[in-house]
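Only a single protein chain was left out; the remaining protein chains are all shown in position.
Here the chain labels run A, B and C in written order, and each chain numbers its own residues starting at 1.
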Amino acid sequence: MESAPLYWRLKRQKYNLIGTRCVTCGESFFPPRSFCPTCRRRGRIEEFQFSGKGEITSYTIIKSAPKGFEQFAPYTVAIIKLDEGALISGQVVQGTPATIGGRVVPVFRKMYEEGKEGIIHYGIKWQVDGTAAEK
Amino acid sequence: MESAPLYWRLKRQKYNLIGTRCVTCGESFFPPRSFCPTCRRRGRIEEFQFSGKGEITSYTIIKSAPKGFEQFAPYTVAIIKLDEGALISGQVVQGTPATIGGRVVPVFRKMYEEGKEGIIHYGIKWQVDGTAAEK
Amino acid sequence: MTDVAIVGVGCTKMDEHWTKSLRDLSTEAGALAVKDAGLDGKDIQALYVGNMSSGRFIGQEHLAALAADQAGLIPIPATRCEAACASGSLAFRKACLAIKSGEYDIIMAAGGEKMTDIKGPEAIAALMGAADQEWESAIGLTFTGLYALMARAYMNTYGLTRDELSQVPIKNHFHGLKNPLAQFRFEVTAEQVARSAMIADPLRLLDCSPITDGAAAVILVSDRVADRFKNPIWVKGSGQASGTLALHDRPSLTEIPATQIAAKRAYDQAGVGPQDIEVAEVHDCFSIEEILAYEDLGFAPKGKGKDLLLNKDTWIGGRLPVNTDGGLKLGHPVGATGIKQLIEIVRQLRGDAYNQVKDPRIGLTHNIGGTGATALVHILGKER
Partner (left out) sequence: MTDVAIVGVGCTKMDEHWTKSLRDLSTEAGALAVKDAGLDGKDIQALYVGNMSSGRFIGQEHLAALAADQAGLIPIPATRCEAACASGSLAFRKACLAIKSGEYDIIMAAGGEKMTDIKGPEAIAALMGAADQEWESAIGLTFTGLYALMARAYMNTYGLTRDELSQVPIKNHFHGLKNPLAQFRFEVTAEQVARSAMIADPLRLLDCSPITDGAAAVILVSDRVADRFKNPIWVKGSGQASGTLALHDRPSLTEIPATQIAAKRAYDQAGVGPQDIEVAEVHDCFSIEEILAYEDLGFAPKGKGKDLLLNKDTWIGGRLPVNTDGGLKLGHPVGATGIKQLIEIVRQLRGDAYNQVKDPRIGLTHNIGGTGATALVHILGKER
């Protein structure tokens, strides 16, 4: 789970898949980086909109969950290679089977609830392309 | 606040003011030590019963409290030099004014509650000798 | 250049120590190490402590000062080092550098973790402090989950099967049978591994290291004083490297570059290569990691790590026994692990291991933090 300040700080980027890109070398970053590891001080970082479309490079089904996620287990987490070049960890929505190499598209979903009657946190999950899964 | 395992682990010592004593050099320890810092490997540690009677060497009144203690503030915490030689931090019960050099005796009191409808933790607090304060 | 030797070791049992606090465990391990070295506590000039997350596990930071206090070592300098599950090796390496700086001749390096004071899901969350909180923990990943991602990618790329992967826990549980300090002492079969509870598909309970309390300590000395001690074991090479914190930021899921770089540094410093290693402790937090380590350390070519298991090369009696004490499957108090590994190699080289390899002269330890954002490799030798 995230602290409320962390959630709010990254909400815009996480909700909208806004990463960054180094103009100098052309590499794109999601999660966004404020510093290009290749160009360092010569790098010029700007915002970059990712489509969120990509391909699963590996996945797991979490049965034993950490605090805050217990009620959602089992759930699938994959590493997704985005078409624009970066890799990101993300949940695959229930009801669609993950496969290595499988194409995915982003969807907006509930991530978890904070406490019993707490705030519901939303975010991006991924859905296997061409399937209809849980809303 | 303490975790439940820590609370249970030290309950006997904290409830009963059972410290330790190094037979080799005669120094007494409360909080109990399992290793004599002076004699080291030559030290022989045994349990030692403290009376809990002692004298305040300094005190403070906490107004801004940490998580778990907010509802008790303000409360008084003192460092007490026990008659048997060790020094310990402890709460002074409400209603009796602390003074440097003031004599105190131990009393058994509620320390805090865990959560809203949680377990009540008890422990030793100190009361200015000869006064009658809150139960 | 100053050389460094290990002259004393001490380790608690790896266990769920309900009745002992971290201060009890660290004092116990430290006292055993001081005694093993034939020293008195007053001879120790500095203390280095590896610990990952005492802030979250027991609400206590400032752990090195606490350890010095409880062990009667005050006022010597006390330093806590943290790099997740590699904290123990990190503390050891910093102690080596401190001796090489010329400022100290005798240092204690210790590691400890008290993990069972909080509940399971809280411990799983605390351990995720080793990974990327903003982008991995926040979506519900667990440590088993991260290694499961690596395991599936590896199985997919190199054709590793479930039963082949199970050779790691089968070997390590067998090795641990003889280790009185191990948390579990029983053999497991391929069938038992394959039927054990799924934790994060494809990794099962018997692929995972347990939640453990424990502490371990070693005494390091400079070559200026080493001849006062019987049987010093020499630190021939020490390498440390970093990788991205998040697994998804790495180009490949089937190797850990930080291990490769740390190993190269350690080999170069020691003037040896993988072929010279006769006994090793590698970081088998999850079964897959032992196979990755074989390859990243140069013990086997890429994709061929499993052969060392199938050929029994890394079993006791093979050409390169690995995790002769049972490895991390037999207890993984994260901050203590790196020191515990060094202790096993010291014992093997001294000849007093519980599960003794025949007369090894050079051994290696490999300890990583998180999914490999930190890696440390040490090479120890019987001769200076």
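Definition applied: a contact is a pair of C-beta atoms (placed from the backbone, for glycine too) under 8 Å apart; a residue touches a chain by one contact, two chains touch by 3 or more.
Since the structure is predicted, the reported quantities are computational estimates derived from the model, not experimental observations.
**Student:** Given the contact definition stated above, which residue among C:140, C:176, C:232 or C:370 touches the chain not shown here?
**Tutor:** Candidates C:140, C:176, C:232 or C:370; residue touching the omitted chain: C:370.
**Student:** Just name the one of C:14, C:31 or C:58 that touches the chain not displayed here.
**Tutor:** Of these options, the touching residue for the absent chain is C:58.
**Student:** Given the full complex, what residues of chain C touch the hidden partner chain?
**Tutor:** That gives, for chain C, the contact residues 1, 21, 23, 47, 52-56, 58-66, 68-69, 73-84, 90, 94, 97-98, 100-103, 125-126, 128-134, 137, 240-246, 249, 257-258, 261, 369-370, 373-374.
**Student:** Even though one chain is hidden, which residues of chain A still touch it in the full complex?
**Tutor:** Where chain A meets the chain not shown: residues 2-3, 5-6, 9, 33-38, 40-41.
**Student:** Just the residue numbers, please: which parts of chain B touch the chain that's not shown?
**Tutor:** 1-2, 6, 10, 31, 57-70, 72, 75, 77-79, 87-91, 100, 111-112, 123
Criterion: only the chains that are shown with their structure count from here on.
**Student:** Could you put a whole-Å number on the gap between the CA centroids of chain A and chain B?
**Tutor:** Going by mean C-alpha positions, chain A sits 50 Å from chain B.
**Student:** For chain C, what residues touch not just one other chain but two or more?
**Tutor:** Not one residue of chain C touches more than one other chain, so the list is empty.
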